[in-house]
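Could you have a look at this structure, given as structure tokens, before my questions?
Here the complex is missing a single protein chain, while all its other protein chains stay put.
Entry: chain A
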């Protein structure tokens, strides 16, 4: 194959743009140079990878078929393992990207929001399987402990189904939050899920249940108020030696 043949082939390939034309020329000239083994692979690797990106597997396959038909001396045997290798690399890249997205999703999908003084809101979204849920639970416990939150509102409006694994996970999380001295209010249970929970025998009565977020917030504020009035009472009983105990959080 000489340079003229390369030009004719490039012509015949009906390339879509200048970039693709450049890649084909580079690839074909690399083959035409007569290099073999590692040298050949090094030269054609880059244009081939570029073409794979540019055209996709199917279109590249069709065009390579044409090239091979026109060029009896084309080193098909050298090309094949290289292409497999490149496809593997591409797949690896996309797997990497998917994993990255999964990680991002796991952080995006489970925000922990402070909606009132000493009240945290955890809106759960999606399935409660696996690592994502586990990571959420750990972050929640961390937040409860560092912010000294008194009430955690868990909203499961965005959870499509709760099976025994998801239910078990929620119960574990609730118990852990309670061990840190905070109360839990569960809200957002849909009627169809409520029915399923009863059938499964999953019991959420260990925590307070609210009809909706509004109700949950009201209950949370009531819990905090009650706690404060108890503190004030203790301070009053102890006398004026501890004047700051009840007063420091007054007014929300």
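Here, a residue touches a chain if its C-beta (ideal position, glycine included) is under 8 Å from a C-beta of that chain, and two chains touch if they have at least 3 such contacts; residues count from 1.
By our rule, contacts and distances are computed from a predicted model.
One chain of the complex is hidden; its UniProt record names it "Serine/threonine-protein kinase RsbT", one of "RNA polymerase sigma-70 factor, ECF subfamily", "Serine/threonine-protein kinase RsbT", "ABC transporter permease" or "Putative xanthine dehydrogenase YagS FAD-binding subunit". Considering the whole complex, the residue from A:123, A:167 or A:188 that touches the absent chain is A:167. Across A:8, A:104, A:200 or A:222, the single residue that touches the chain missing here is A:200. Residues of chain A in touch with the missing chain: 127, 129-130, 160-165, 167-168, 171, 191-193, 195-196, 199-202.
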